[in-house]
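Taking it in order: structure first as structure tokens, then the write-up.
For this view, one protein chain was removed and the others were kept in their places.
Up next is subunit A:
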Amino acid sequence: MSILIFADQAQGKIKKAALEAIQYGAKVAEQLGTTATALVLGPVEASELVALGNYGAQKVLHAADTRLHEVESIVYTKVIAEAAGKEGSMVIIFPHNFDGKAVAPRVAARLKAGLVSGAISYPDTANGFVVKKNVFSGKAFANINITSDIKVIAIIPNTFPVAPGTATAAVEAFAPAINDADFKVKVVKTETVSGDIPLTEAEIIVSGGRGLKGPENWGILEDLAKALGAATASSRPVADAGWRPHHEHVGQTGLTVRPNLYVAIGISGAIQHLAGVNGSKVIVVINKDPEAPFFKAADYGIVGDAFEVVPALTQAVKKFKEA
């Protein structure tokens, strides 16, 4: 009865959110006195698989079938359910990223397992099996008791620590029963924004709002992001105005992010925006209006003109990095 962790990959690389899920699963395994098995679907190098031991997986089940390279929810669900049956897994862990959201609910329904998605705590087994999750778009938390025999938990990326050790995992080839007819959704094209750090995985995010006055002024923000090694994001009005692509929109109706550092430039901090970012560990707000509501949610604030403050901050960061 090992803990099964769905460790998703992109272009043969195990995603950071998946490593977090493995480490989370290993901790749950320890808690429940069992072992952790990571399940990897699609072609991935053997060395990459063995290295998952560093994150606490005792075993890696690897289905190398090239047809599994992209997520097809019907197929993935079949494969994960088969792996769970084989391993006798009563707890299945997913990263709550795009792949996890595509597959975890299907797996839960198939196995008749209670699902907690957006989990931010380890299970508390003192009285049932209680997991804390984000609700009201990050404005509150709920403690949810999973009452079914099999339990599915999808954890929010960048919430649980990753501290790799030096163990190796036993890799076992896995040939699940799938056939071509199961592939109903076919990926015809993948469009990725090259060179960008995915926002949901970013450790530092620099985000701009209407205070930047126009898309032509995004250069100062991008310079700061580059100096910090950060991803860039925007508020909703900016995305709605078409200044920035909509996949950069952070907030209640956009992406929810939890970086270590969120730098908000010229964003007033409407409640809907805060909902998407208040899981950030540290928030820096740069705004010329000292009454901007965002300052109430900030750890560090600078009341000043973004067009002066941001380049000065970029210089200070560069100086620090070079030192």
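Heads up, the rule we're going with is that a residue touches a chain if its C-beta (ideal position, glycine included) is under 8 Å from a C-beta of that chain, and two chains touch if they have at least 3 such contacts; residues count from 1.
The criterion applied here is as follows: contacts and distances are computed from a predicted model.
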item	value
Name per UniProt, for the chain absent here [options: "Carbohydrate ABC transporter permease", "Sulfur relay protein TusC", "Bifunctional protein PyrR" or "Electron transfer flavoprotein subunit beta"]	"Electron transfer flavoprotein subunit beta"
Residue in contact with the excluded chain [from A:I144, A:I178, A:I220 or A:V257]	A:I144
Among A:E30, A:D65 or A:E201, residue touching the chain not depicted	A:E201
Option touching the unshown chain, where A:K101, A:R210 or A:K226 are the choices	A:K101
Absent chain, residues of subunit A that touch it	10, 15, 70, 73-74, 77, 97-99, 101-106, 108-110, 112-118, 128, 130, 132-148, 184-193, 196-201, 203-204, 228, 239, 246-247, 249, 252-254, 256, 260-261, 271-272, 275, 278, 281-282, 284-285, 295-305, 308-309, 312-313, 315-317, 319-320
